[in-house]
Structures are given as C-alpha cells and as structure tokens.
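The complex appears here minus one protein chain, its other protein chains still in place.
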Amino acid sequence: MLSTDTKGVFAIAPTPFLPDGSLDEASVDQMTEFYWKAGADGLTILGIMGEAQKLEPEESMQIVRQVIAKADGRPIVVGVSAPGFAAMKRLANEAMEAGAAAVMIAPPSALRTDDQIVGYYAQAIAQIGRDIPFVLQDHPQATGVQITPMVIRRIVDDNPSCVMLKHEDWPGLDKVSQLRDWEDSGDLRHISILCGNGALFLELEMQRGADGAMTGYAFPEMLRDVVDRSLAGDLDGAQDIFDTHLPLLRYEQQPVIGLSVRKYILKKRGAIAHDTLRTPGPKLTDRTRADVDRLLMRLAKFDPRAAI
Amino acid sequence: MLSTDTKGVFAIAPTPFLPDGSLDEASVDQMTEFYWKAGADGLTILGIMGEAQKLEPEESMQIVRQVIAKADGRPIVVGVSAPGFAAMKRLANEAMEAGAAAVMIAPPSALRTDDQIVGYYAQAIAQIGRDIPFVLQDHPQATGVQITPMVIRRIVDDNPSCVMLKHEDWPGLDKVSQLRDWEDSGDLRHISILCGNGALFLELEMQRGADGAMTGYAFPEMLRDVVDRSLAGDLDGAQDIFDTHLPLLRYEQQPVIGLSVRKYILKKRGAIAHDTLRTPGPKLTDRTRADVDRLLMRLAKFDPRAAI
Amino acid sequence: MLSTDTKGVFAIAPTPFLPDGSLDEASVDQMTEFYWKAGADGLTILGIMGEAQKLEPEESMQIVRQVIAKADGRPIVVGVSAPGFAAMKRLANEAMEAGAAAVMIAPPSALRTDDQIVGYYAQAIAQIGRDIPFVLQDHPQATGVQITPMVIRRIVDDNPSCVMLKHEDWPGLDKVSQLRDWEDSGDLRHISILCGNGALFLELEMQRGADGAMTGYAFPEMLRDVVDRSLAGDLDGAQDIFDTHLPLLRYEQQPVIGLSVRKYILKKRGAIAHDTLRTPGPKLTDRTRADVDRLLMRLAKFDPRAAI
Partner (left out) sequence: MLSTDTKGVFAIAPTPFLPDGSLDEASVDQMTEFYWKAGADGLTILGIMGEAQKLEPEESMQIVRQVIAKADGRPIVVGVSAPGFAAMKRLANEAMEAGAAAVMIAPPSALRTDDQIVGYYAQAIAQIGRDIPFVLQDHPQATGVQITPMVIRRIVDDNPSCVMLKHEDWPGLDKVSQLRDWEDSGDLRHISILCGNGALFLELEMQRGADGAMTGYAFPEMLRDVVDRSLAGDLDGAQDIFDTHLPLLRYEQQPVIGLSVRKYILKKRGAIAHDTLRTPGPKLTDRTRADVDRLLMRLAKFDPRAAI
C-alpha cells in the first residue's frame, strides 16, 4: 500500500497500443519490466498520459491486472478520474481488489471555487470508500483547476485516506514549500509529495522538500539519479545530471505532442513495440522525429543510456 | 432512418436514475411513452442532458435497447460523443444494429481552429463508418467549440452521411439564415436543422428556416405546437404559445441546475419516477423547487397541461 | 453617495458614439435625460456594456462629467475596472471628485481561487482609497471568475466601503438567498443587492430579497414597475409585467450581439442618436433588426411604451 512516507520514483506509464489502435498486451508486460530495470520504485497507470479516457472499462482492468502481475509486490497506483462517480467507484474498487497500492484522482475541469474542489473530493472519497489510499493530482495545466495550498490542506484534513500529492502546478515550487512549512509548524499532517509536470523542475522541487518523482519522462534512470542524489544531500550532483537531460526533457514536456514524443523514445528504447496513440491524437512529423534523434545523440555524450 | 428531410420535434431525453444512482429501467419505458403521448416525433438519447458521460457502456446500450423497443418504429438518435474513437465506434455500431435512426456527435472541447474541427469529423466518420447517418451537434456553450457556418458547410460537403444539424449556438439566428441562404444559392446541399439550446429562441429559429426542435424542455407539447404552427405559417400563433411558456422555459434553461429543474418537472408530470441526477451533480434547494411550482401554476392559467 | 440601503433602479448606460466612432457628446446628455424620464433612480456608466475598455482616459472622464452635470443630484456609479491599479485609482479618484456616488469593480478574468479574488479586492481598495464606496460586480459570464457567497462575505467583511453587490451570476437565485440568510443570522452586515444579467431573472431575484435592478434593458420603465411592485409585495403584478417583456428581453440579453440590439432599441426610442458600437464589435443584420421590430410590435400590444 502507498503511504504518507512513500519516497522515490514512480513512473507514469503510457498505455501501449498496436498500430490498429487495439491494446498491445505484450508491450504492457515488456514496458512494466522496462520500468523496473530503469530503477522505478512503482508505477502509475491509467493517468492522463495513459490515455485513460480513451479506454473501455474492461481494457482498463486488463492493464491493471497485467501490470500488477509483473510488479512483484511493487506499488501500482491506478488513475480513476472519471466524469461520473459510478465509473470511478467501480474502477477504484476493482483495482484495489486486484492489488493496486492506491488510486489517483484529478479534479474535473468544471470546478472553479475552493469549496467546489473540497466538496468534489469529499463526494468522491465517500463514493469509492474511505479505506482506499488516494493520491491528489494537482495539474492545472491539464485540468484548468487551480488548487491553492489551503485547499490541499483542507482536502488532507478532511480525508485521512489522502496519502500523497502528485504535484504538477506551474509555477509550483513555493507551493511545495508552503505545504512543508505547514507540516513543520504542525498545521498539516505529513503527506508524501511526488512531482510530475514532466520533471521540468524536479531538482528544485527536491530542494523544496518533495519526496520524489511521479512522471513519465522516458529516462526514469535520470529521475532515479536526481531523486537519490537529492535525498542524499548532493544538490549539485543532482543538478548536474538533471541539466544534461534538460534539452530532451523540455522537448518531451511540450503540450499536445508530448506523449507522442515520449512513446517514440520509449519505442526506441525497447520499452514498447509501437508508438501508436489511440485516435484522436497527434502524429509526429519526420522533422520532429529528427529533432528527437538529434537530442538523443547529444545526450548520449553525457549519458550512455541515451545511445539508442 | 433519419434523413436530410426530417422535420418535427425530437425530445432530448434525460436518463432516469433510482435514488441510489442506479439506472431506473422502469422509468426508461415510462418516459419513452410519455414523450410519444406529448407529441414527439422522435427521441434523442445519451446526449449531454442524458448524463451520457456518467454511464457505463453496458448501461448506455441498455437504454438504447429499451427506448427502441418502445419506439414503435419512431426514429431514435443516439449520442455517441466520447473522448476516444474506440468507444464512439463501438457505441455507434451497436446502437445502429439495435435499430437507432442516427447518431449524434459533438466536438471535444479541446478543438479550436477550423481545420481541427473539420479534421475531427473526418476522423470520427471514418471510424464509425460512412454509412451511419449522423447529426452534427453545434453547442458552443457546452463544448467551448466555435463552429462557423463555413465549417458546417465543409463538414456537410465532406461527409455525405451528415443529415442534420442540431443547432444550439447562441446567438444563432443568423447562422441558420446563412446555411439556408447557401442552400438557396446552390452552395450547400440541404440538411435538416433541428434546434436545441432549451428552445430559448425556437419560434424565431423556425422563422429563419429551421425544421423543428430537438431539445429537452419538459413540455414537448409546446415544442409540438410551436413547430406545427410555424411550419403552417402561423407565426403569431406560434409566438403566442411560445411566450406563455417562456418564463418557465427560461428557468429550465439555466446552466448548472437546468437538468435538475427539468427532471423535477418531468417527475411531477409522471414521466419519470425520481428526479435523481447521478453524482457528481447539483441538488435543487427548496426555494428553487418553490420557484418552479409557482411558475407552473402561473403557466397553468394559459396551458392546462401545466396544472400538475 | 451610494449606501448599503440603496434600493430601486439603476440603468446601466451604454456609451453613445457617432457613426465615425468618436464620442457622441450630444447623445450623452440626451440619454441621461431619457433615463430619468424612464424612471431610473440612478445610472451606472463605464461598465462592460459601456464599452469602457475601448475608451481613452479623457473620454471616460468627459462622460463622467457630462452625466453628473445632468444628474441633478441623482447617484451616478462609475465603472473603474482596469488591468492596472494605476488607471483604476486615477479614474476612481477623478470620478469621485467630479461627484460620482460610488465606483464599481469587476474582478479581472485571470483570477481563479477564493484567495486570489479576496486578495484582489483588498489590493484594489487599498489603491483607490478606503473612503470610496464601491460596488462589487459579480458577473461570471463576462469575467469567467466564479465568486462564491463566502467570498462575497469575506470581501464585505474586509472592506467597509463595500456598499453594494451587482448580482449577475447565473444561476444566481440561491446566491441572493444565501447572502440574505447570513444577514438574518447576523453573520453578514447588510449590503444593497441590485441585479443585472439583463434582468433575465429580476422578478424572482426580488422575491429572494434583492433591492432592485442595475441593468441595461432598453425599457427601464419595466424594471421600475417590477421593482416597485415587488417591493410593495405585489409579486404576481410584478411577474405579469415582467412576462410581457420577456420575449424582447431574452433577445436583448444574448451574448455577442446583445449590446448592439440594446443600442438599436435605444436609438428607436430616441435615447441616443446612433446605434454605433466602437470597433471591433458586431454589426446587426437586417434580419436581426426585423426580429427586434417584430418583438417590439408584439410588446406594444401590452405595453404602449413599446409602440415606436
């Protein structure tokens, strides 16, 4: 089970598809193994980057079961965000029965006011059950929902089953600091904070008190290194390796085409067999692929794992 | 099958739920009968007002089958909008096999440019199959997607299976006129135009050349009267009856709480057993229900069908 | 000076322009007289409907001075919303020195969270001065900013100079009730609530405890009647006259073209010489003008003031 003390690297896994758009079950296994070899402590599946909203319910559970079967006890977080609570409840409960470590919930994009957000989580948790550990996903760039530190605090206070914040606000460094300050002053119980937003500020988020990374950058090895060095106090060492990856990471973190870039690299790395996105979705141009190839070649001078 | 010559009144049906949020199958039958008695020519199910995004796939098909079984050959349009084409294709094909007259597709809210919208419909129609008649839903207030008359024209030109526009832009009267002008000048083939947006401008849309109504106002009898009188050329007669309903209609057409108001009235009218919305969703206050009761009482002075 | 006890009808005045887009100073005087004859208790100028954001600072003050000169002591509220506090402070202070009764401030559209909104008003009031009475404009359809009842309460609590809410949320009836409930329970000091949103729900807002109207509907006489009858307890009488105007009112309250419709009617009524909007702005089609003419003719059967 995920806990408030969880630290480390959780990779956000994409969902692999065959060229015809059907689920690529072989690649689900292969990708899961890839992430363990790359040093991930756990996996998060069926998130925004997992094209969850394009999956049928039975496909979602198929992925959950396959990944957990290959997890060897490592924690698997399952995204259960859905327009209706019926679907959320069903997926959350089936996933936990199948052995998931926690579920992750992002707010629907219609929410605007503080009370609407707090109320949404109250309703959602009442629906799925208060015994299921959950991750609060704070990703305004994707959801359009602005969650203040105080709203996070209210959600954490109201819901003992909230064990983790997936932090991907932008700008977001002072938000991490505010939460940790409240912990220090006793105003907020401790929760785990893992950072997303493509890792664009990971090395600095670690300095502000984050516990690790939860994002889909195609080189989880870098996330591993940065998190480990940061937790060990080697800030410049963490930053050094981060900086070598930043030109590529920035390219992968683009809106619209980011997931396509990520799948393209994961395919080159052998993690998945195809870089197909389920339609509707963008396609990479030859020039974009050439950009990625060139950035990989340059990265390989510093990090041999990029020599692919 | 729906055709480009379809005229009349299609009611947008809500999805009835039991107080515990599960599908109220008995009310599905009862509601379908209600609409036929109220004078509807056809029904549109699983739209935005049908809480379609909160339904599980099997529930959606359950509703489709039940409604068609009670339709006695009348045309049933099935909303198939979905974040992914896989789900859209599956629902569209299963619904048509079950006897639906057409499907309805609204653009996803991320679309912005003309080409994105045209391209989306091209992809969607390629996926579901070019032989399935479809309704283009133009509802910017709900989707955030602005579709110009020229984009509608391009979609109609590109897709022979486009038989109808569900028109609910606001303001939208000149849009109807522009499309009809193009038909008159031979620049656009004829399609059916049925009007939504809660019927807030129905009597004027009929004057601009619309073929009828496709909306969920809880008194389809009024839609029937306005459409019939308008098609018969009795514009003032149409307007007279429209005006008596406008105070209530305006109340029902509010954002956020509109569907709750509609279900409350439909329950009072005996169309459905419960006015439950599936969570998350708004709840009516006592004061709001009192407003509706009072507006109904006032309406009953002019239209005895409101005496409930 | 505007006070927390202000009741009645404040017309939102448009800004009259000559056909070449320059300020029509003669019409400013004429329009001001028109509103007094129509029964307005006060005027609100330089609001969203006043095309304030298209005016140069010297033009804004020209209008302020002209209107106040013709006001004969009646209260004039001046919209001072601006992207920067420097401009807001300058206009607010110059307007008050010129004899304005209060200023009105809408939140900028970038605000999202409760604290951002509360903080914005704190900063704005500190800038313009705590001695200037101000109207809080709550108009989410125009600003995109959702203000909860609790946020209004915090702003009222924090700022003694807040004397009035211009209420135009939609749906908004329960918001009025919530604020009045808090007043009744002693949790909120009394403020005046005048209602906008084109008066689409005016008769019901009065029933919920509003003090009057502050909106630009081109027949302020109707607002006068509805407010007077409502305050006198004649709810059905208020509703009767409201209902006769609703078909036209609904037409005028449309997004995008609403102001053009309003200016067209005001020109027909002799309130202004031209129905010009400053560019960029929409233009009415012949068909739209014909709609308005027809709705006016129908209205004239019930209300002879519409016979124009």
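Letters A, B and C name the chains as they come in the text, with residue numbers starting at 1 for each one.
What we mean here is this: contacts are C-beta pairs under 8 Å (C-beta built on N, C-alpha and C of every residue); 3 or more make two chains touch, one makes a residue touch a chain.
Remember, it's a predicted structure, so these values are computed and weren't measured experimentally.
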{"item": "Touched by the hidden chain, restricted to displayed chains", "value": "A, B, C"}
{"item": "Touch criterion as defined above, residue of A:Thr15, A:Ser192 or A:Gln239 at the omitted chain", "value": "A:Gln239"}
{"item": "Residue in contact with the excluded chain [from A:Ile257, A:Ile272 or A:Leu296]", "value": "A:Ile257"}
{"item": "Option from C:Asp29, C:Glu51 or C:Asp243 whose C-beta touches the chain left out", "value": "C:Glu51"}
{"item": "Touching residues on chain A - with respect to the absent chain", "value": "170-171, 173-174, 177, 200-201, 204, 207-208, 236, 239, 242-243, 246-247, 250-251, 254-257, 285, 287-288, 291, 298"}
{"item": "Residues belonging to chain B that touch the chain removed from view", "value": "112-116, 146-148, 150-151"}
{"item": "Missing-chain contacts mapped onto chain C", "value": "21, 51, 53-57, 83-87, 90, 108, 120, 123-124, 127, 278-280"}
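Convention: only the chains that are shown with their structure count from here on.
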{"item": "Chain contact topology (line, ring, star, complete or other)", "value": "complete"}
{"item": "Closest chain to the centre of mass proxy, which here is the mean CA position", "value": "B"}
{"item": "Fraction-based call for chain B against chain A, same above half, different below", "value": "same"}
{"item": "Chain located farthest away, centre of chain B as origin (C-alpha)", "value": "A"}
{"item": "Inter-centroid spacing, chain C versus chain A (mean Cα positions, whole Å)", "value": "47"}
{"item": "Between chain B and chain C, centroid-to-centroid distance (C-alpha), Å", "value": "34"}
{"item": "Approximate Å spacing (C-alpha centroids) for the pair chain A, chain B", "value": "38"}
{"item": "Junction residues of chain C, two or more chains touched", "value": "none"}
